[in-house]
Structure formats: C-alpha cells, structure tokens
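Let me begin by handing over the structure; questions about it come next.
With one protein chain withheld, the remaining protein chains of the complex are depicted in position.
Presenting chain A:
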C-alpha cells in the first residue's frame, strides 16, 4: 500500500511538472511584447525597455524559467505585474474559499448521488425514470443558469438567502452556511446527475454479479448484501467519475463565483486573464493543478482501500 501511494504521488508530481513547464513556455511565447502591452502604445521606447529589464523579460527565456522555478520551489511565485501583490499569498487566501465551496459540493453530491443511484438501481420503475430525467437535465443545463435561477427565486423573490457575498467559516458558521448554500446547490446538480448515473450503472452491474447469488444463498439478507457488498463494489467506478467531476467543479466554480461575488480562485482567474497578468496566471495554473492532483491522490487511495486489486497493479 505504501508503495502504491508513493507511486501515485510520483505520477502526480510528474503531471504538475509537465503542466507548469508547458504553461510557462506557451504563455511566454504567445504573449509577444509584454512590457509594451502593460505600458500601452503611448509609452516611450526607453520606459518600455526599462520595464522589460525590471520584469526580467530581457533575459533568455530558459533563464527566466530557471529563475521562476527556483523561487517557486521556495514558495515564492513572484508578484503580480499590475497590482504588485505577492502571487502566492493572494492565491492561498482565495484558494481556501474555492476549495471550501468545491469540497462541500463534492461531499453533498456524493451522498445524494449515492442515495439516488442506489434507489434507481434497486427500485427501477418510476424512481429510475425520475433519476434518468434528472440526469439529463442536470447534465445539460449549465450550472450558471441553475445559479441564476436559484438567485432569482431564493434570493430575489423569496429573500431567504443572500444573493451575493461570502462569509468565512471562522467568522460565522450560520452566515457561512447561508452564503454558500446557493452556490453549492447550483454546482451540485450537475455533479449529482453524473455521479448518480454512474452509481446506478455500476450498482446494476454489481447486482448481476454471480457472487450476489452465492452470498444470498448463505442466508445473508438482501439488505446486507446490497449495502455491505454490492455498494462497496459499485463505489469504485463511481469514485472515478467523482474525481472527474471535481475537475469540472473547479471550472464551474469560476463562473459561479462571478455570479455570487465570491472572492475565490475564479475571481482572480478572471482578473488575471482579462489583464494578461502572466505571473498570476502561472500561479493559478500551478495551484489548480496541485489541488486536482491532491484530490486524485485521495481518490486513488480510497480506490485502493475499496478494491484490493488496485493496490497490486
């Protein structure tokens, strides 16, 4: 098991390295004359040259990369070209907000999707048809449209929940729950749809396995076989889909944060992208890749716990 985890961590680090290298070079190649872009067309050639030197852009690209990499490994991702803020600190505070929302969404989706998927697989009939309809709608309707609808109904018309803003958990638990309820609901629906569908499918497959009959022939109750054995075997594929959904949720959060004015990674991403702030964009790519790799690692370990065959392969 230790070897398995170490190998997974190694693969994750390789992934981070490849993405960061790609991002660095593609961004710098594509950017053109960055100093000119920052200062605008009216700036004199001298100021542009000075700016270029100040940002270190006059050095060869490989040297620039080496400088960035060596300070990045020490936790220093440079400063934003426009606000002068430290990239690492502005990302860390925002990342906690986004991760809170996305992890909340993941947990809620996992629970609800399991309940719905199991019901659909076991009961079939009307329940199954309902889950199917929900899956298509949840899959096809973009999360931000659901978000707008939720804001319209629950914030503007009913006034039950705040339309915008974010209250940190440390500040007020109730306030935090109230402020994240709508964003989490909006993000969850798509994830629930996808994961419930997978839970249903793999439950049906596991229910058809021959060992189900054998376990029942031993006198075990249907309920026991269902929850202790079938669900456990169905959990593996569902977890894989959940991991994919998590990546999607991080993307979805970008738009959702915009709607609910939540100060998370999404907001910084939009800012950074709109202004062409390369250090900030690089920092964001690194941060998001790290989050994805960490979550995948957790899911891989869970897979290993669930499925003895995963551990050896």
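We take it that contacts are C-beta pairs under 8 Å (C-beta built on N, C-alpha and C of every residue); 3 or more make two chains touch, one makes a residue touch a chain; residues count from 1.
Following the convention adopted for this analysis, contacts and distances are computed from a predicted model.
Think of the chain that is not pictured: of "Sulfur oxidation protein SoxY", "ATP-binding cassette domain-containing protein", "Transketolase" or "Carbon-phosphorus lyase complex subunit PhnI", UniProt labels it "ATP-binding cassette domain-containing protein". Among the residues A:55, A:285 or A:299, only A:285 touches the chain that is left out of the figure. Where chain A meets the missing chain, the touching residues are 15, 18-19, 23, 27, 30-32, 136-137, 139-145, 148-149, 151-152, 156, 209-211, 213-221, 224, 228-229, 232-233, 244, 247-248, 250-252, 254-255, 258-259, 269-270, 272-278, 281, 284-285, 288-289, 292-293, 296, 306-309.
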